[in-house]
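Dropping the structure in here first, questions after.
After this line comes subunit A, so read on.
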Amino acid sequence: MDSMSILEINELTATVDGNEILHGINLKINKGEVHAIMGPNGSGKSTLSYVLSGRTGYEITGGDISLNGKSIIDDEADDRARAGLFLAFQYPVELPGVSGMSFLRASFNARLRENGEEEVDHLDFVKIVRAEAKKLGISDEMLKRPVNVGFSGGEKKRYEILQMALLKPSMAILDETDSGLDVDALKIVSEGVNLLRHPERSMLVITHYQRLLSHIVPDKVHILSGGRIVKSGDKSLALEVEENGYAGIDDAA
Partner candidate 1 sequence: MVATVETISAVEEATGKYKYGFVTDIESEKAPKGLNEDIIRFISGKKNEPEWMLNWRLKAYRHWLKMPEPNWSKLSIAPIDYNDIYYYSAPKAAEKLDSLDEVDPELLATYEKLGIPLNEQKMLSGVAVDAVFDSVSVATTFREELSKVGVIFCPISEAIQKYPELVRKYLSSVVPVSDNYFSALNSAVFTDGSFVYVPKNVKCPMELSTYFRINEQKTGQFERTLIVVEDGGYVSYLEGCTAPQRDENQLHAAVVELVALTDSEIKYSTVQNWYPGDETGKGGIYNFVTKRGSCRGDRSKISWTQVETGSAITWKYPSCVLKGKNSIGEFYSVAVTNGAQQADTGTKMIHLGEGSKSTIISKGISAGKSQNTYRGLVEINRGAESARNFTQCDSLLVGQTCGAHTVPYIVSRNPSGKIEHEATTSRISEEQLFYCLQRGITEEDAVSLIVNGFCKEVMKELPMEFAVEAQKLIGISLEGSVG
Partner candidate 2 sequence: MLPEFDNFEVKNRWQKVHIDRFLKSGWPSSKNEEWKFTSLHHLVHKPFKIGLNLNGIVESKSAPSIKGANQLIFRNGILDSQLSEVDSDDLVINNLLDNPSASVFLNQTKLKQHPVYNLTLGAMRSATVIDIDNASSKQTPLIELFFTGGLIKQSSHPVVIVRLAKNSKVNILETHSSYNGLSAPIIFIELGEGSVCNHVKCQVADLDSIQLGLTLINQEKDSDYRNFTLSSGGCISRSELHLNLNGEEAICHLSAIYLGCKQQHMDVTSRLYHNVANCKSEQIIRGVLDDRARGIFQGKIRVAPEAQKTDGQQMTRALLLSRETEADTKPELEIFADDVICTHGATVGELDENQLFYLVSRGIPLIKARAMLIEAFLIDTLSQIRAPELKKQAEYYIQDWVSKSTKLSSSTG
């Protein structure tokens, strides 16, 4: 195995409700690389992100996924998360009554515990969060609200990026981070993501449109169609999709 690779997906097949959605995905992402997966609706993009992060109901029927050289397909979702896999949700989930701070601290400390580090107390944690929040233009008032409750679309996405900043994953999956954002919000969120680009951090950006990729410029672009990666290339492939749509690419494959 290539020591440089962070995420390696081999011949991955997966089913949802007994229907096979992914028909053999192969993908390798090296340390520090940003890959994009583009595809039309129903191509399996979101399924891929849930399969990678271990959501129940998304069953792996063949192949393997390894993170930092270790297979994770038998690990639970929380194990995978603590091992450094982060999913920025397309639709972040509301947790009524759950204070943002206790949620963030619970996940932050879970990671520390996993690494054998000392947990941080409430006061220190508030300082850490405030510092990160400031960079993303997240107000103190927003931090006080229950998780994602009453947030606008843009606020929810920024809150996802804040969590990514705090948890410092080695592999981040951004699932349709651009959906539901206007131009200004898209810019703020992309800037947040770009700040988190790091030689030790790889990213997988899942998107339907090219517009996100002009803000977060990928090293490689893959086209997912019908549960398979049908074409890979550099960032120019995204522009090609913009120009000709998915239909043309499908034919080429």
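Definition applied: a residue touches a chain if its C-beta (ideal position, glycine included) is under 8 Å from a C-beta of that chain, and two chains touch if they have at least 3 such contacts; residues count from 1.
In picking the candidates, the idea was that all candidates are chains of the complex that A comes from, given by their letters.
Please read all numbers here as calculations on a predicted model, not as lab measurements.
Among the chains 1 or 2 offered as candidates, the one in contact with subunit A in this complex is candidate 1. Residue ranges on subunit A touching candidate 1, taken from their complex, read 53-57, 76-78, 81-82, 86-87, 89, 92-99, 102-103, 106-107, 110-111, 114, 146-147, 163, 167.
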